[in-house]
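Excluded from the complex is one protein chain; the other protein chains are retained at their positions.
Presenting chain A:
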Amino acid sequence: MKRRNFYIVSDGRLKRKENTLYFESGEDRRPIPVNAIYAIYALGSLTVTSKALSYLAREGICVHFFNRYGLYEGSFYPREGLVSGEVVIRQAEHYLDHDKRLYLAKAFVEGSIMNMARVLRKSGEDDSEVISALQALADAGRIDEVMGAEAVARNAYYSKFDSILQEMKFERRSRQPPENEVNAMISFGNSLLYSAVISEIYHTQLHPAISFLHEPMERRFSLALDIAELFKPVIVDRLIFNLVNRKVVTEGDFDDRFNGVLLNENGRRKFVKAFNERLEKTVKHRKLKRSVSYQRLIRLECYKLVKHVLNAEKYRPFVMWW
């Protein structure tokens, strides 16, 4: 059976009875066969019984929790994963050695810049300003300078959003709280993507807390922040352009009661559905000569990192090729 992501939007309880999980919400009781679950995204308020939790742990299923604003709260990351002391030690070595860390930090930003540029070109926009940040990146000798180059590219990138978006205004990036609909979607989409990356890291020997671009202390899963940078333009931003310009998501899908703008439950349903369709969408991989889903591309990125730290093959970041 193919395992899928489960997005639980409404409030309820997750229970285990024999070898099945049940999601209960009011009168509703829905069985979820455990071998059909890849990861669970809890978007409503979800109660998980300890029996259900240990079952999920045994099956190696991550559960990602979001608060009522749709922002990432935390993950249940089962311990019995694929552990290789060797990989973790070598991963740490690439963090501790300044040049090795700088190489990886730059690689993530380079990939991120290339993907931003690619997304702009696909929308018929000029990407020269974004691309020119590559020079500052090449000159960077410290992590904060790498971060700086990324920020310059991202600002140039965001400045084109209003010309791509036909139905809604973006203006500028605002986070806590998001000031308008587009910002609300970016925050939500980035949270979903971050969770998806955590799930992929779980299925490798990489340690989720050892990161290179972001400080390892920033979050428990800071490596997911690094890898997510590459995929934000490709997965989240393009999805938003699509939903807005095709009028799938409209003003009525938001709530502005919380001194800021957020997707409401209906809006979230639409968004997660479209988000998951993106993750499952496939492209033909040029090297592997087989089709792989966007979600799988994230896994492949993890594999490339494992190979890099094992000195088997130098890491080159993912750049959208289609």
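Operating definition for what follows: a residue touches a chain if its C-beta (ideal position, glycine included) is under 8 Å from a C-beta of that chain, and two chains touch if they have at least 3 such contacts; residues count from 1.
We adopt the following convention: contacts and distances are computed from a predicted model.
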For the chain not present in this complex, what protein name does its UniProt entry give, out of "CRISPR-associated exonuclease Cas4", "Succinate--CoA ligase [ADP-forming] subunit alpha", "Carbohydrate ABC transporter permease" or "Acetyl-CoA acetyltransferase"? "CRISPR-associated exonuclease Cas4"
For the chain left off this view, which of A:Tyr22, A:Tyr103, A:Phe241 or A:Tyr303 is in contact with it? A:Tyr303
Tell me which of A:Asp28, A:Glu73, A:Glu86 or A:Asp126 is the one touching the absent chain. A:Glu86
Contact residues on chain A toward the hidden chain run 60, 81-87, 203, 205, 285, 287-288, 292, 296, 299-300, 303-304, 306-307, 310-313
